[in-house]
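Left out: one protein chain. Kept in place: all the others.
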């Protein structure tokens, strides 16, 4: 099992979710985050002073998937989240050693 | 060391925290997240249009524990967070390669 | 590649970001979280009842770095985030198996 | 100076008879008088005034003549009636105050429910007051003399629009009387709304509100304002510390007793888990709007624009509210070691409730004392009710109930012409009657349709459970 | 009772002539009259009054004498003018109501833009109304008789400050007239603002607003309130269901048709994606403030402090709003199975718009029915416009446009002296003219400077795109 951690642009969330559903990924956990990277933040103005907001709103997805689904998951996210413009985000794949479904005590791939 | 990542129902947070304290887990980091899974979202209404909100409020716990505590931690969360109803959430266990306590520079199990 | 997960005091964020920039870390993802640990929460009052708020506001950084940068990254965070007072936070290092930049399909170290 | 004034006045009474003819020949005389039709015609012919001017003159004369015998007080009546409707609008805005106070002091997940209840309460309150409340409140005929009279639709109301409707003591048209009182009517239910928030079943509460506002409020109110038995006793309750506030507060107590506390509020082992306000900005907006509206609530209760009373009532109202805030800040800082905003806000309201019965019957010094004591009482009362596990999310029972009683008996203390004993009997009677009637109505509603949402719904929030809406939605992902 | 009143009045008309001399010798007589200068001098000499008193007397006499012939109505005039300016302030606060309603019902990322627009609208509205609007609205000369007259700066305005300016029917000074009407003027544009929110380009909208408020509103308004052709037909629109609300609503419709819906609102396959309100607390504050201000909007439209009208107007306004809320709650609960707060809030506004044309022309029963029907209409209209893909984030077209038409024709139904056909013609003419003028102005603006922000800006939010500001910034990390 792997934890696929994807950081994407907020307005792409729905499309990514749809794309994941299509390949059979049925669970995920989403957080609102702020991202810092190459995409330079925008300039804001307050009472005449301009300032740069470096941290941009992003959405982070934590998706646990079985090993065989990892590649498809990454691909699905990639194509759904891509706009081609800077700041599209990243996908990181981390190993998961164990997974448990709280409700049923199922473990392993059955838990996700 | 492992990172135990638990996604639970928000109103179970306090019970889970108590259960973890009892087995000696004394630190954790909590985020508010939105979960998507088998538990179907509720229907909302706005100006006469119904729509489904698929993402449900959940709480995600990141808990670093030493290897010997992992099983007890998972069990404690499982029993405290369970309601038996769909949407109770998941526990994922991820490997941690190193841990540091910023204040003291301690590393390893001593850091958590 | 590693995922450096740092939990720090919110007002240290800017300094940490500067420190990381200096060593060449140019991307990170930040979430607002609540932390529970040795630092005891403050007491709040509402309509005459005192109560302890155990969860304190913290900021969590997820930073993907190439293996050779891990030590420098951890050090940079450590020194920038340290106040020496309880509650300064933790750094956890997790393995990343794969990284993808969505915009360009780059993978591996090139993606971060 | 007062002595001189009196002497002067006397002098005038004597002088006036003699002065009559002299007055007539003075130029200033013309200012206040309406010229005759003949004169106006002459002026018109002479080109001194335009045809427009003459037409304006005729319209004016016709309007004033419409007041018949009562035309002598036309201008005073016009000003007084204007004040009545402005005061009605100010009391109206108190409902926004109540809505924001309740929304702010409760949890985010119940905010839509709280606001919905408040829109419903004022709307239903006004309509039912037209349908039955007004004529029940001021009964034309009693069914049980001085205790019970049920009225009907205000269509029956004679639409008297002259000073003859109520004279100096009620200088307004019948519709003015209606609209001012209608804005008061829903207040009782709004007070209950705050106390039962975050767990009451919406349809049940709506049924309760209608009966409580349409029947219980005017019947109990008629004892005093409808010239019933309390009035006959000499009971003094200027703008309603008892018949509005204690009424609402003790109605709320009955409902809370039936409903029980919010889940998780009182933990096993006697621990109290505070459930903090989700938005103090809304609560602060609410309290300031209530204070603002209270100038209409108390000021409008002068029932005319009589200047001496207006000045006094505005002054005592402002001083009591201020001193309520200051004392509750002081007390809470002393007792709980921190300056607590929720206590300061409640102190303002306590001071206002505390002066409402006597706003025109005490001086500024007494107002400061009465408001200050109310500000101390409210802190104690809130802590007390929490101790005995009466869960009142906004402190309505303490603010309106307990301080309503205090305000009423305080008139008996600070005004020597008002009997302390009568005040005590009166306020206890009203409070008890409010409690009993709320208890009966709410119990029946409980049996018939239940009064409490399910545990799950309470945990999830009433906004999703009852309304399928969120107060602060925005960033949410959705599909169909 | 009315009979008796009439008899009494007749009696007085007969009596008054005879009674004259009798009156003179009564002590009460002195009360209403101004003593003569000689008398005052005598009293002063006698030490009965102070020099201060005598000075006060002189100042007063001078003030009243300043009103010349019209001094006979001085007190009525003073009270009426006071009401006019207070009502103007109440209508002013409706602009905060509109701003909060629109802010609350739209998305967080556009909140700064919404508030900015609303600050601009009221500011530009008042200034342009002074520059050209007022004298266009009430034309001194027509260019096209009864249809078009363009006026100029209010400096031209004769600053008449006596009862002679407008008599009973417009008892205010010229400046009072200006300020009250100026507060109305911006309303039309504010209504449009809500409908085009979240995608309109700011500078383009600002240009549109200026032309729409400065020219289209007063020209179309002059047909009725400026005594143009609608007025000549006998068209009845008391406070502006048509000439303010339907005007704004159908102007909004034209703009929305040109602008198109918000991105992602109507999905392929006919699905509608609701874009929920980001803050219902703000929306609720908005609606209560609108209701409050509407007492000034309708009440001030009495144009004097005539007590009978004031009482009636406040009563019908409150009842229609309440019944609008209750019916829209009922209808939405039945149709969509949940009590929807956004519908309840719109129901209040629908009831208010629905009574605005007839607030002084129908009784309380009719007001309840008119408001209630408006409350039902608004639910249907909102669902309808969504179905035909007219994307109106706040429901302005339904509330102001559709209910504005309903309110206008309803007067023809519920008041037998008003012609239904004339009402229908009038409201359709106003609505059509508003639609056409908005369409033309907005189309020209579209050609010249574009009316819609880029897709990217819309996705990111107008706050960052147009203003470089966030409504709720605070916790953000920044550097330079």
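Per-chain numbering from 1; labels A, B, C, D and E assigned in written order.
The rule is short, and it goes like this: a contact is a pair of C-beta atoms (placed from the backbone, for glycine too) under 8 Å apart; a residue touches a chain by one contact, two chains touch by 3 or more.
What you see is a predicted model; the values in this text were computed from it and never measured.
Here one chain is not drawn; of E:116, E:138, E:184 or E:280, the residue touching it is E:116. Remark: the omitted chain is touched by one listed residue; of D:98, D:134, D:163 or D:235 this is D:163.
Against the chain not displayed here, chain E makes contact via residues 7-8, 11-13, 15-17, 19-35, 43, 48-49, 52-53, 55-57, 59-60, 63-66, 68-69, 71-72, 74-75, 77-79, 81-82, 85-86, 88-89, 92-93, 95-96, 99-100, 103, 111-112, 115-116, 118-120, 122-127, 130, 153-155, 158-162, 172-176, 178-179, 182-183, 202, 279, 282, 285, 466-476, 478-480.
Residues of chain A in contact with the chain left out of this view: 44-51. Considering the complete assembly, chain D touches the hidden chain via residues 1, 5, 8-9, 12-13, 24-30, 32-39, 48-49, 61, 64-65, 69-76, 79-80, 82-83, 86, 90, 107-108, 163-164, 166-169, 267, 271-274, 276-281, 284-285, 287-289, 291-292, 295-296, 299, 305-308, 310-312, 314-315, 318-319, 321-323, 325-326, 329, 338-342, 344-345, 348, 363-365, 368.
In the analysis below, only the chains that are shown with their structure count from here on.
Just one of B-D, A-E or B-E has an interface built like that of C-D, with over half of its contact pairs in common by residue number: B-E. Homomeric contact chain A/chain B is classed as different-residue, with under half of its interface positions used by both copies.
Rounded to a whole number, the gap between the C-alpha centres of chain B and chain E is 54 angstrom. If you average the Cα atoms of chain A and of chain B, the two centres end up 18 Å apart. Shared interface positions of chain C, i.e. residues touching 2 or more other chains, are given as 17, 30-32, 94-95. Touching two or more other chains at once are residues 272-274, 276-277, 338, 340, 342, 477, 479 of chain E.
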